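Apart from one protein chain that is not included, each protein chain of the complex appears where it belongs.
Right after this comes chain A.
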Amino acid sequence: MSVTLNDEPLLNVSGLTKYYGGRIGCQDVVFQLWPGEVLAIVGESGSGKTTLLNCLSTRLPPSTGVIEYRMRDGSMRNLYQLSEAERRFLMRTDWGFVHQHAADGLRMTVSAGANVGERLMAVGDRHYGKIRATAADWLGRVEISEDRIDDDPRSFSGGMRQRLQIARNLVTKPRLVFMDEPTGGLDVSVQARLLDLLRQLVADMGLAVIIVTHDLAVARLLSHRIMVMKDGLVIESGLTDQVLDDPREPYTQLLVSSILQV
């Protein structure tokens, strides 16, 4: 997998630490993410992956550290110094967040069409016909039959819900999407199909993605780069193929050889 790197990072993270009381969530995380780059965060359960993802996506204020993001106008902004209005706008236009449990990221009681259309309406689209046409188009792109547009996601299978959640996030053409175990909890065959779809969308749209997964196969299939976490620390990072084919750290070697049940 190749990626054309801009010379300016999209995300610049330094000294990121989150304590839960005395307990460490994640500690001293430093990295940069470039436009169009897919970064996987892997590690055992409890290693701090979700904590890190939530801090990065402004869902959980870190204890210390700085996260800067390059806005669409090119300016680099400290995420935790944005106003609430700016932050919300960012989250629903330039960013996406795909939850492991689709119910956390969807409105379960409104139709699939409205789920996809919500972001468009939030940023001011006021033409019903156009919103609906865009929603229909996106349902098609995530392989949901257009005749399900007026059904609510309660009647959808797990895989369909996850694809709907993805469509709902991508409709505003974001530049950065956060994903927390997006294939977790799905049957293996459903997972494979979803991964295929994700890989294709990410490539087509040139998305930057930060994906948390405990499944190294997912990381290998989707990501350019990988960060291995243990006890809240990033213990190894590098190009995905290099890290997975030739891990330096003993812990990573254990992970790769699947001796650790993650």
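Going forward, contacts are C-beta pairs under 8 Å (C-beta built on N, C-alpha and C of every residue); 3 or more make two chains touch, one makes a residue touch a chain; residues count from 1.
Definition applied: contacts and distances are computed from a predicted model.
Name of the non-displayed chain as stated in its UniProt record, restricted to "Hydrogenase 4 subunit B", "Alpha-D-ribose 1-methylphosphonate 5-phosphate C-P lyase", "ABC transporter permease" or "Quaternary amine transport ATP-binding protein": "Alpha-D-ribose 1-methylphosphonate 5-phosphate C-P lyase". In the complete complex, the residue from A:V30, A:M108 or A:V123 that touches the missing chain is A:V123. Only one of A:G48, A:G113 or A:P153 touches the absent chain when the whole complex is considered: A:G113. Considering the complete assembly, chain A touches the hidden chain via residues 84-85, 88, 107, 110-111, 113-114, 117-119, 121-124, 126-129, 131-132, 149-150.
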